[in-house]
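Got a structure here, written out as structure tokens. Questions coming.
Here the complex is missing a single protein chain, while all its other protein chains stay put.
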Amino acid sequence: MSPSALRPAPLPAGPAPDAAQPAALRARLASHIQRRGALAVLVLMVAIASATSDTFPTWSNISSILGNNAFVWLLALGMTFVILTGGIDLSVGSLYALGGVLGAYGAHTGGTWLAIVLPLAVGAVWGSVQGLLVSRAGMAPFIVTLAGLLGARGLLQALTDEGATTYLVPPGSAFRHLGAGTWTPVLIVVALFALGALLLTRTRFGATVTALGGNENAATLMGLPVARTKVLVYVLSATLAATAGALGSARLGSGVTTIGVGYELTAIASVVIGGTLLTGGSGSIGGTASGVLVLAVIHNLIDHYFSQYGSAFTDTVNGAFLAVVVLAQTLLSRTRQTD
Amino acid sequence: MVQQDPAPRSDWIVEVAGVDKSFAGVHALRGVDFRLRPGEVHALIGENGAGKSTLIKVMTGVYRPDAGRIRFAGEDRAFRNPLEAQAAGISTIYQEVNLVPLMSVARNLCLGREPRRFGLVDVRAMNRLAAEALKRYGVDVDVTRPLGSLGLGAQQMVALARAVQIDARVVVMDEPTSSLEPREVETLFSVIRDLKRQGIAVVYVSHRLDELYAICDRVTVMRDGAVVHTGEMAGLERLRLISLMLGREMSTVRAKGATAFGGEHERREGVPALRATGLTVRHRVHGVDVDIHRGEVVGLGGLLGAGRSETAKAITGALATDGGAVEVEGTELARRSPAAAIKAGVVMLAEDRKTEGILPNLSVRENISLALLPRLARAGVVSQAKQDEVVRFFMERLRIKASGPDQKVSDLSGGNQQKVLLARWLCLDPKVLLLDEPTRGIDVGAKAEVQALIDELAEQGLGVLLISSDLEELIEGSDRIVVLKDGRAVGHLEGDDVSEQAVLDTLATADPADGAEPTGDDAQASEDAGSAVRAEAAVPTEATEATEPTEPTEAVGDEHPQDRSRSAGHAVTKEEPR
Partner (left out) sequence: MTPTTWAGPDLLDRARLTRLLQAYGVYAALVVLFVVAAVLDSSFLSAGNVRIQLFQVAPTLMVALGMALVIGTEGVDLSVGAMIALAASVVPLYVGYGAPLAVLVALVFGAVSGAVGGTMVAFARIQPIVATLSLMIGLRGVAELINGNSAKPVMNSGLLSLGSDGFAGVPLMAWIAGVCAVLTALLVRRTTFGRQLVAIGDNRQASKLAGLPVRRVLVTVYVLSGVLAAFAGAMIVGHGAEADPAHQGLNMELNAITAVVVGGTPLTGGRVRVLGTVAGALFMQLITAVLTQHNVHTSYTQLVEAAIICFAVYASQERGTR
């Protein structure tokens, strides 16, 4: 944003030029808070945590934050695309678990190659079914993916004899390397986030995603491939979720059937905290990255200071945080619109 | 079915021949022929429901015709979607700007055809392209700004630039000026002239006859899904154009409009039923005062965007006000909300029937009794007997044609829906009725009934505020008229002054106080265009004073002397009800 943007244009930039200046400034500020708020909060929290805690800034702590959670962040990456179109994907938690089982099953029976391809393929098919129901049958995304949440769990249970069988990744399998240590997961995730950012900002697909979330009618009339793009975002989200699950199983060494419950909520929270509008049309991958890190740091601090309450406290904070952010977003976007 | 082309095939860029289109058994288009020459500006006009939009949508691939054929550049084409039409060279800009407000100007301009390098969008090239393209249309803005932060006029220009950029050979403009200011209209016209020079054909849909005469070469008039006239714009008398659109004989139009309004009403003196003072809504309404006495119809005149609907909404509290007070029979309303206004006896028939009026999935009964429910209930339980009584009474009284009170309201015709809404308000026994475009988009029969009803209600002592873009309706229906311009009351017409001439003169001469003028050096350039308009408009100032209806004076760009031969200014700038 260059300062030159503030000078008046030959055609009126606002409905009433006499009042436009302060309103425009306010709107500009609001838009900045919206987009960069998460990053600011992240920096602030890291600073405070580093200053007040001895254990937070240690390498072992940071590597545990990064290594243990990185794959789950991929759910937020896929979710960003879905939310940008104005949709929502509640099935990613189940698909994460399903991907884990498939990955372990693949590694168990066919080696690394199958461990990677199987979850990818199942995720893509699952996502395309959801996407088709949303875009072609015109069904509400939340209900389709809610059914997807149920169905993916069902499929997982069926694969594991109702959870009785746990597939192990063979100890010597090369697949395990993908999830080992701190750097491999982090590098994989960072690379995928970078690719995601490129996809969103520098391709026509990305532009279509944002456009159709901003004004679906306009996108259709402009001749953008709306239906196809909608299907693709659900494919992307489901595939990423299944892949993340598979990578998670590589780290854990087995396909854990009970994992992933409620992950979709954390993913949505991360995306929203990262400044992506839940109504679609505005948001960024960078914001989502800040969002996942904010939540990760919060959880780490809670684990550290309130460990006696366990994950329950984390959930409460998650919910409250989400509510506050959404509230703030609503107010901010209202400020932007009154301009 | 193939017609003999009157001209060699290369003469037409678009030929629509014998196109039929119906929706659920209702004919929207019947055997429509429409031809377009390269480099011409072709006006497409007709009343609402005449089939203009359907024709446009058939041409641009949104709908597919049931029968008939479409030839584009001499080839038979059947566009399956807007994208195909665009690729072939037919671009459309719609009435509401159909872009993505949250995305940047450059993004909007290039969506779907961004310049790419190594397979990735070249953002820098995109921004440069966008800035260059826009400069040609007199828009100099930072193209990285979100589109939504621009004014509507600038947004419309972006839409236009986008439409033309795709190597368009035909540009369809659906009411492009409805949200533009006069000087922006000038810019648009110069762009259109530029398109003409490039040999691009323009289909121009507008309700503003002045604009049609100013910019269009030929005209096609549609009525009831069929083409009733095609010909040169010049030489077509304005009155004839109107009568073609309305399907009425010229003599009727000339003599007395077809409204069902009677004479003057007897205004009851004393404390006004409603007194609004200093109503202010930021950017929209600037200190408007309105008095409505019992038994009179006060008209609210003005052009689109003058703040008429906003004033009505501000009175009822549907729009948050930034200042002003509303008194009902001398008592000021403390709380401002639709609920409070209704309680005090002030009700408003909203302009947009679909989004602000009907409950589409509910029955006629529910729709009528909606606001009355609390008064029909005891301890929260609705008395069905009372409800039926009220509903039956009003269905008979207003002659609502429905299979019964249980019919879904969305299955009714527009006119009957409007009557249902009127019943909703009348059953509350209001003191003041605010009517925002009460006859828009309803058939002629229902229109007359509604107009007669307004008359009758006023006679019974109701205070009525009437907003209508149909000048004839406004004049004949109102006892007094408050003329608004740019959110300010610029004229109060009473008695013999309530005439189309007076309203037009007021609109043409009134110069609302400063403040609306843009600041900064850029304003200087636009000032020239604006002052030119004003200088022209300044002439008829005397005519306002004169009681004699002298020669009618047109506002802008009238170059057709034959129009002046009309006896009176009847229906001069009659806007088409939408």
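A few remarks follow.
Order of writing sets the labels: A and B. Residues in every chain begin at 1.
Methods note: a contact is a pair of C-beta atoms (placed from the backbone, for glycine too) under 8 Å apart; a residue touches a chain by one contact, two chains touch by 3 or more.
Owing to the predicted nature of the structure, the values given are computational and were not obtained by experimental measurement.
The omitted chain makes contact with just one of the residues B:214, B:273, B:306 or B:342: B:342. Checked against the full complex, the one of A:269, A:292 or A:332 touching the unshown chain is A:269.
Residue B:360 is the one among B:270, B:330, B:360 or B:445 that touches the chain not shown.
What chain B contributes to its contact with the hidden chain is residues 22-25, 62-64, 81, 316, 318, 337-339, 341-343, 348, 350, 355-362, 366, 370-371, 373-374, 376-377, 380-382, 384, 424. Across the interface with the omitted chain, chain A contributes residues 88, 133, 137-140, 142-144, 146-151, 153-158, 162, 216, 220, 226-227, 262, 265, 268-269, 272, 278-279, 309-320, 322-323, 326-327, 330-331.
Operating definition for what follows: only the chains that are shown with their structure count from here on.
Remark: chain A and chain B have CA centroids separated by 44 Å (rounded to whole angstrom). By the touch criterion stated above, chain B contacts chain A in their complex at residues 62, 81-84, 86-87, 92, 94, 98-103, 107, 111-112, 114, 116, 119-121, 123, 138-142, 144-146, 148-154, 157, 162, 181, 184, 187, 282-283, 515-516, 518-520, 522-523, 525-526. The part of chain A that touches chain B in the complex is made up of residues 1-2, 4-5, 7-19, 24, 27, 31, 198, 201-204, 206-208, 210-211, 214-215, 217-225, 277, 281-282, 336-337, 339.
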